[in-house]
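Written below as structure tokens is the structure these notes are about.
All protein chains but one are shown at their positions in the complex.
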Amino acid sequence: MTTEMQPLLRVRELRTWFHTFSGIVKAVNGVSFDLAAGEVMGLVGESGGGKSVVGYSLLGLIDPPGKIESGSILFDGEELANAPERRLREIRGREIAMIFQDPMTSLNPVHTVGRQMDEMLRLHTELDKKARRQRCVEMLESVGIARAEERLESYPHQFSGGMRQRVVIAIALLAKPRLIIADEPTTALDVTIQAQILRLMRREIRQQGASLILVTHDLAVVAEMVDKITVLYCGRVVETGPVRQVLEAPAHPYTRGLIDSIPDPAHRLPRLRQIPGTVPDIRALPKGCAFRARCSGAAAICSEVEPSLVARAEGQSAACHFPLVSGETA
Amino acid sequence: MTAMLEVQDLRQEFRLNPGLLDRISMKGGRLHLQDRIVSAVSGVSFSIAKREVLALVGESGCGKSTVAKAIARIYRPTAGNIRLDGQDIASLSQAELLPYRSKMQMIFQDPFASLDPRQKVRDIVAEPLRAQSGLASGEVAERVAALLAKVGLNTEHAGRYPHQFSGGQRQRIGIARALSVNPGLIIADEPVSALDVSVQAQILNLMMDLRDEFGLAYLFISHDLSVVHHIADRIGVMYLGFLVETAPRDRLFAMPRHPYTRALLSAAPSINPTRSRPEIELQGEVPSALALPSGCCFRTRCPYAWDRCAQERPALRDMGDGQSVACHLTDEPQRDMP
Amino acid sequence: MFAFTIRRLIQMVVVLWAVSVIVFLMMTFTGDPVFMVVPIDATQGEIDQARRILGLDRPMIVQYGIFLSGLLQGDFGLSYVFRQPAFDLILERLPATMEMVVVAMVIATVLAIPLGVYAGANPGKPLSRLIMSGSLLGVSLPGFWVGMMLIWVLAVEFRIFPSSGRGDIGTVLGVETSLATASGWHHIILPAFTLSVGTLAILLRMTRAGMMEVTRQDYMKFARAKGVSRRGVLYGHGLRNALIPVVTIFGLQLGDLIAFATITETIFAWPGMGKLLIDSIYRADRPVIVVYLMLVALIFVVINFMIDVLYTFIDPRITVK
Partner (left out) sequence: MMTRILATQIAFNWRRNLSAISGTVILLACLFMVAVGPSLVAQNPYDVMQLNLLDSYLPPVWLEGGNPNYLLGTDGQGRDVLAAVIYGTRISALIGLSATLLSCVIGTFLGLMAGYFGGWIDALIMRVADIQLSFPSMLIALFLMSAFGTGIDKILISLTAVGWVVYARTVRGSTLGERQREYVQAARVAGLRDAAIIWRHILPNVMTPLIVVATVQVGTFILIEASLSFLGVGVPVTQPSLGLLIKNGFDVLFSGLWWTSLFPGLMIMAMVFGINLLGDFLRDELNPRLK
């Protein structure tokens, strides 16, 4: 995918903060990225990186004490960052749908699957009852659930974890949204089931021509699924670019460190190259670059000036004063 | 050479034991008392040499953690032998076990649940020492300080509570606790799966360093094939309570024989998707351990299964080069065509 | 369903049996009932004879056997005070008590659930805070005292309601009840309201807690991500989940109402079985106490069974096998 296209989604300087007892948690603190129509983007980072909060912010699903402090979320030219709840409701599900991490808890236990699917269509389409049912059956079949007609009458607890995640995906796709945000959709699943679900998501989303933001901590899943990757650290974008390019030649030491931390069966090393130290307390980030304490290439400027995202190569940008050149290790 | 650990035909069943009244059910018009028994582990055998790392991999519910906890004698095994340094500990009472505890310690999965939130680090680390040796408190304190240094923490951490540490640091505390009595074998139950990747690498490196320094053997439980490939000398693959294949690491990755092993390898996403591999897509999901399938446990999802698989349970057979497989395909290789 | 019923029936019988043993033991070891039937100046010979007639000279196990077989035949003996079958005495007064309990339960439910849902759905709003403070006060009030104060203000000072007794009895659908007449309603309002205060407060708090609990669930957020409105999420998805724990409390509260009816009946001179029980306790009228306890035990066991069945209708995860 190229970036010349008019982006479907343009996020600029998004800040979502949580005002808690122990201080302000700046979970998302100046995140910007573009997403083209039909593009699949991986939003990657470790816990505390703020990746899930970005997803919730896009849909306006941040509850107090959280708040979108500033920034812009342009979806198809429309500003969502401070759109009225009424408008956001129309957009949720119809334009932007979401898939949650835990299929065991994201379906309502006391409603049948059919009713929960039907609700989506009732809210966002003009279809009559019969047509809605027809569409639900088709959708369930296309996510690989056999005997869809009768399964509509089942309750969520009658499905296994993998099957429930299929149902969740089916619900997300029902109203043919243009953007899907999937928050760790396979983290709770076993590897063989994960493979099934990822294959299914790829197929169905391509078929509908929708864009996808895949929020995950798993670089291997990203490598297999996405066109473009955006890496978050402490609430900021540290690197973004086409997935192959970033994984093969990361420009930010954090990206490099993440990649090196994963044992690669193809090149087994006696010791893994690890990132030293731990993620700093996000409530009290030091001045300058948030990664500098763990970075071997840090210099004086890193503790003074926070680096901004600078374009490096074709579509690839990194926020680092001393970006790595191709092949260099951190 | 005696193995550090030798497990023979280990079985672990759990009785889902609701009250007497809840077990009454109707069958054929008569009242009937039923026993619901889960076979979590159904006859697993393997051994671990001194300084060897054996990894057990499999998906959730395959029994790999149960094997670990049965060997650590958190559970009382239903049947089988567990020989630790030559001595069978499978049926010893908790009191009789005490002298053997110092040969075998355990590291747990969840860095938040595995440390008592109301104990200080120094008491957590010293717990096995105090229970198993008659060391004076001065010696205990010295040893705790030394252990903390070994795992990359410092002495001032000893007076803190677990919640003041990050997940990776907590896992280090758990490792120090396991090391405190100088065990020869450490059972590690998914020690890195709750950690972020960057921290995961730190812990894996630490575990490897400690093995070199103290000559430890590990029984390493994991669902993550890339982690297992990094740390293990030998790998066992489990499915639904059965060991379906064991082999030395490189052999298993290069020449997996059991269809489940192959499926597992092909399903694992890789950061290098360029490498080509045969895709085996598994259909369906793992059956319930309450009602194991007849014959081969994997046949309900196996793309190759034929009628023999439903009738006869395949036994683990030595295929040479340290590889053993439990699959009827080894008798009829002509069926092994994609 | 059949096996479930069998299982529950066995359970019910076991519970009732256990209650009978406890009741028997307590009755045997506390106080000698023989002095209830003999005159104060009775001779030792008369006492011994009374003892024989009552079967009190037999071994314990035999006494229990007689006691149990009496229970099974519905023969609980004569009231020492009224010289009538104790069972009939209680049964006569059962409708009056049930009337009051049912009205109290209806008052509590009708007020508690909407208020609780509101307070749970709008935490922090002034009205919610007011509701919650009120309900906390409600669980802190001694019910009998509330009744007395109501009598003082509304019956003694202002004479709006009668202070005691049950109203005229009419017949609806073949059932004789005071709820069929205006005077009956006039009489029942105060005692039923008094009785309902505690239950009202507890049901309200449970409903609110249930509502607050479900608002944190993932499926609520998922529903919002589908574009469902806030109201739709709360009432369409939350309410039913929130009410599941309330149903349990509902059963327990029904039991509490029957228990506290004893006091309310005493205050309002309501001719129910609770007042009879208290009177019988004062007079050590054992047969009546035994009937009351066994009957109430039976009622509770049946209520619990019905709650379990009700559960399966509101929570599809619970299946009756």
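First chain written, first letter: the chains are A, B and C, and each begins at residue 1.
Throughout what follows, contacts are C-beta pairs under 8 Å (C-beta built on N, C-alpha and C of every residue); 3 or more make two chains touch, one makes a residue touch a chain.
The model shown is predicted, which means the values in this text are computed figures rather than measured ones.
**Q** Of C:Ala42, C:Leu141, C:Ile169 or C:Ile314, which one is in contact with the hidden chain?
**A** Checking each option in C:Ala42, C:Leu141, C:Ile169 or C:Ile314, the one touching the absent chain turns out to be C:Leu141.
**Q** From the list B:Glu13, B:Asp85 or B:Asp110, which touches the chain that is not on show?
**A** B:Asp110
**Q** Among C:Met26, C:Leu127 or C:Ile160, which residue is in touch with the absent chain?
**A** Residue touching the absent chain, from the options given: C:Met26.
**Q** If the hidden chain were put back, which residues of chain C would touch it?
**A** On the chain C side, contact with the omitted chain comes from 15, 18-19, 26-27, 29-31, 133, 136-137, 139-145, 148-149, 151-152, 156-157, 163, 213, 216, 252, 255-256, 258-260, 262-263, 266-267, 278, 281-282, 289, 293, 296-297, 300-301, 304.
**Q** Residues on chain B that touch the omitted chain in the whole complex?
**A** Against the left-out chain, chain B lists 19, 69, 72-74, 94-95, 97-98, 101, 104-106, 108-110, 113-120, 127-128, 131-132, 159-161, 163-164, 174, 177.
Note that in this section only the chains that are shown with their structure count from here on.
**Q** By mean C-alpha coordinates, which chain is most distant from chain A?
**A** If we average the C-alpha coordinates per chain, C ends up farthest from chain A.
**Q** Over in the complex, which chain A residues touch chain B? Could you list them?
**A** Touching chain B: residues 46-47, 160, 162-163, 190-196, 198-199, 217-221, 223-224, 247, 257-266, 268, 270-276, 278-279 of chain A.
**Q** Please output the residues of chain C touching chain A within their complex, sorted ascending.
**A** By the definition above, chain C touches chain A via 217-219, 221-230, 236-237, 240-241, 244, 314-317.
**Q** What residues on chain B touch chain A, complex-wise?
**A** For chain B paired with chain A, touching residues are 59-60, 166, 168-169, 196-202, 204-205, 208, 223, 225-227, 229-231, 253, 263-264, 266-273, 275, 281-282, 285-286.
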